[in-house]
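For this view, one protein chain was removed and the others were kept in their places.
The chains carry the letters A, B and C, assigned in the order they are written, with residues numbered from 1 in each.
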Amino acid sequence: MAVRFFARYREATGRERLELELPDGGTVEAAWAAVVGRHPELARYRPFTLFAIGNDYVDPDQTLRPGDELCVFPPVSGGGG
Amino acid sequence: MAVRFFARYREATGRERLELELPDGGTVEAAWAAVVGRHPELARYRPFTLFAIGNDYVDPDQTLRPGDELCVFPPVSGGGG
Amino acid sequence: METGDLYRIVEEPLSPDAVAGSVGNPAAGGIVIFSGVVRNEKDGRPVKYLEYEAHAPMAEAKLREIGAEVRRRWPSVKAVAILHRIGRLEIGESSVLIAVSAAHRREAFEACHYAIDTLKQTVPVWKKEHFEDGEVWVGLQGG
Partner (left out) sequence: METGDLYRIVEEPLSPDAVAGSVGNPAAGGIVIFSGVVRNEKDGRPVKYLEYEAHAPMAEAKLREIGAEVRRRWPSVKAVAILHRIGRLEIGESSVLIAVSAAHRREAFEACHYAIDTLKQTVPVWKKEHFEDGEVWVGLQGG
């Protein structure tokens, strides 16, 4: 499966995407653990991290399906003002 | 002294201005009475009428001074929306 | 009246870009703009067009007073612009534009809303509605 990084995480990892091999039935949280295995510098951000698949936020305990692209977001800060 | 009419009152009287001779020490209310003497069709509007001199609203019991121009307004209705 | 503020009765079409530009301020984080627009109906009766009339010098003085009160109530406001158009206006055209810039958005929203509510109560401007079969000055029972 693919993981995409945005903003702070993209800069911290130096990459926009990461390909992971996960066992069937793994959760978002398991994917995060695999991400941190490759990029330990992200571990401290876990309390602030948002996950999304497609155009929706997902809970950490959601089960991933084959072909899912998991987006890993820092807290959003758009809007100005 | 001069009286100026606006909006509905300008149309109802067919004029923008009216010159009145008032005794010294007359009030806005006395001027209104003189206006109605010339234009009885305005009498029924008294409860809704606003008075102004210069750039300020004035009370009906205010004493007029020589040279005052009294503005006679219907209720304001600007602003749109 | 503070630098950047603008209080005018005008006969030309109003532009949100122009008022937004006029309240621009490097310390402003948000601008709220209100545009009052000519509706196509009044109580279900189709409106053809509107006419606005003002006592322009007094109206501009009252707009300045609204701006001063806005600044007194919301000290984080950076600039205020209030323009009211007079003359004939077609459906969809803007009769009034109010722009408020402030350090933070809540103040800008509150101040702009206060400004339009107050304008409608205090500023000597009058609206005449033109219908297919007649016309009426707004705000006067027994018209």
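Criterion: a contact is a pair of C-beta atoms (placed from the backbone, for glycine too) under 8 Å apart; a residue touches a chain by one contact, two chains touch by 3 or more.
This one's a predicted model, so the numbers in the text were calculated from it and none came from an experiment.
Kindly note down the residues of chain A that lie in touch with the hidden chain.
Residues touching the hidden chain, for chain A, are 4, 6-8, 11, 44-45, 48, 50, 52, 54-56, 71, 73-81.
Can you name the residues of chain C that touch the chain not displayed here?
Within chain C, the residues that touch the unshown chain are 15-17, 20, 24-37, 39-41, 91-92, 94, 101, 103, 105-106, 108-109, 112-113, 116.
We take it that only the chains that are shown with their structure count from here on.
May I ask which two chains are joined by the most contacting C-beta pairs?
B-C
So what's the Cα centroid distance for chain A and chain B, whole Å?
Those two chain centres are 72 Å apart.
For chain A and chain C, what's the span in angstrom between their mean Cα positions?
Roughly 48 Å, centre to centre.
Determine the centre-to-centre distance between chain B and chain C, using the mean Cα coordinates as centres, and give it in whole Å.
Each chain reduced to its C-alpha mean, chain B and chain C end up 25 Å apart.
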